[in-house]
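The following block contains the structure, expressed as structure tokens.
In this view, the complex is presented without one of its protein chains, the others remaining in place.
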Amino acid sequence: MSPLLSVRNLRVSFPTRSGMFEAVRGVSFDLGRERLGVVGESGSGKSMTGRAILGLVRPPGRVEAERMELGGESILNLPEARMRRLRGSRISMVMQDPKFSLNPVMTVGRQIMEGYRLHTGKSRAAARDKALEMLAAVQIRDPERVFHAYPHEVSGGMGQRIMIAMMLAPDPEILIADEPTSALDVSVRNEVLRIMDRLVGARGMGLIFISHDLNLVAQFCDRVLIMYAGRVVEELPARDLHAAKHPYTQGLLNSLPRLDRPVERLAVLQRQEGWRDALPAETP
Amino acid sequence: MAQPDILGPPGQGVPPPAGGMPSARRARLGRRLRSLAGIALSLALTLLGLLLVTFVIGRIMPIDPVLKVVGERATQAQYDAAYQAMGLDKPIWQQFLRYMAEVLRGDFGRSISTGHPVAQDLLRVFPATVELATLGTLIGVCVGVPLGVVAAARRGGWIDQVARVVALVGYSMPIFWLGLMGLLLFYGILGWVGGPGRQGIIYDGMVPTVTGLILIDSLVAGDWAAFRDAFSHIVLPASLLGYFSLAYISRMTRSFMLEQLSAEYVVTARVKGLSEGRVIWGHAFRNILVPLITVIALSFGSLLEGSVLTEIVFSWPGIGQYITKALLAGDMNAVLGGTVVVGTCFVALNLLSDILYRLLDPRAK
């Protein structure tokens, strides 16, 4: 089966006073109907990869790639008008903190209906039904009430569920989740993840899960890309993460505390210049 | 910090809905009404302070108010009688109470230069100023807001550069001088507009007063010639005030917009596939509406004040000209009356923008 999304040698660069800065330097991967984790430190280019796929890198930033295809069609540097038709309807994104990613002066209902009506052209009434249905689908008990609420009137966990409802309403094929639980209380993280997982699974979507949390990705995803300095240094199935070969991945793993293997002192992450340009380690 | 989740068990979060109106909305309304009481209190205090300041100014002036009333050749007995009638023999706090009571009744005393009660004079001149300032603000808003939004959306582009120069020149130009140069060019040389004054001589007093705003009154009367004449007189001073207003409004709009455009919800809107126009006007712009209202109110207030100089340049029979003339004639009742009126307008504008803020911003507590 052909992949939903195929990316080859993606590069994102920004001009700075001291020359071009390359945020993403040759990232390649395929995404099927699966949960793909992208892990790295801040500044490793993982978020920028997500934004480049959505065509959200704004000038003077530049996006180049050998290939960037969605369902077999190239979406590399499409004209803005055509890209807009894909955004939201075929690829969507959930961001880190619902406190900032929801528009504070629009009711939840309007925000959900807006994207849905844009892409489906349905009537107001139909959009309203869909919005309530989506709110119920993300397990909000009183959808009618939340529909009329403003974002500041809901909690972080609920905000993120609203975000998921909003982004999934037009039925996209791919969801990019950029640190979707980092800003949430620990107590509601799992709930949000579970809801997202169930919806994505039921719809047969592809999920790109961007996170700095290696453990979370290992539990939640099928496959993991490890990024360092704008490159993929290693790619492997999530269940084989403990057997990672690349020293950077091993370093990341070793810097996490583990109950079953207590150590005197956690390892400090070591970085080597050489990793910046090395080819990704092969998946076993 | 987590807010109470509406989903949480009852008693912890917001009470469950009751009745037809969603209770979230009802709770919001209640909060706002309570905050209005607080505003009213601070408003009363500010007005009290305003009267206190004008009262003090009235006391420190070196002119003897009694002499102004009875004239230079009054006998000592006449002088004393007037002195007592004006309450000047009472303790200072009683004098202040008396002053306050008079002002609250709308009695600012009699103007020495015009011979009319000051309140009556103010009623006559104030609409002229309001007409000018309103038109100026309209120009400032209609040009300044779009200019600021576009400048922010295309940051660093040529429109942004133009907006920057327009604002810089506006902040640096003496308004009365620009008015004079405008008169020289558009009236003196080109003859495109009516000259100083509010109306041509032949139209003076021809239109019955309804609102006091000549543009509207002439339309009400259906007198097109008078309307055209009034328009040709107001267009230059109003554009001038409009330019200063737009310099300020466009700068503020731009900086508000830049702040909003870097917000995450703008990315959300783009992710949804909205067009750039909808992202800017439907999402970012909606978020600056409330602060923008405050800016517009402030700008309107400063035009009421800025009209002092403009009115002198254009011989516009408004409150600015009235105060200045009274001032040069040592007519203190008129000066203080005018000051109280303009000051009260300022306070009222602040109050208005405060109320609008509380009504329009869903986050207002």
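Some points to look at:
Order of writing sets the labels: A and B. Residues in every chain begin at 1.
To be clear about the criterion, contacts are C-beta pairs under 8 Å (C-beta built on N, C-alpha and C of every residue); 3 or more make two chains touch, one makes a residue touch a chain.
Everything below uses one rule, namely that contacts and distances are computed from a predicted model.
This figure omits one chain of the complex; the name its UniProt record holds, of "Binding-protein-dependent transport systems inner membrane component", "NADH-quinone oxidoreductase subunit C", "Multisubunit sodium/proton antiporter MrpF subunit" or "Quinol oxidase subunit 4", is "Binding-protein-dependent transport systems inner membrane component". Every visible chain touched by the undisplayed chain in the complete complex is listed here: B.
The chain that is not drawn here is touched, among residues B:G109, B:G318, B:G338 or B:P362, by B:G338. Within the full complex, the residue among B:T54, B:S111 or B:N287 touching the omitted chain is B:T54.
Residues of subunit B that touch the chain left out of view are 42, 45-46, 49-50, 52-54, 57-58, 60-62, 168-169, 171-178, 180-181, 183-184, 188, 255, 258, 301-302, 304-306, 308-309, 312-313, 323-324, 327-328, 330, 332, 335-336, 338-339, 342-343, 346-347, 350.
Keep this in mind: only the chains that are shown with their structure count from here on.
If you check the complex, the residues on subunit A that touch subunit B are 54, 56, 80, 84-89, 92-93, 95-97, 100-106, 114-115, 118-119, 140-142, 144-146, 148-150, 152-158, 163, 166-167, 185. Remark: subunit B residues 2-8, 14, 17, 22, 24-25, 263-265, 267-276, 282-283, 286-287, 289-290, 361-363 touch subunit A in the complex.
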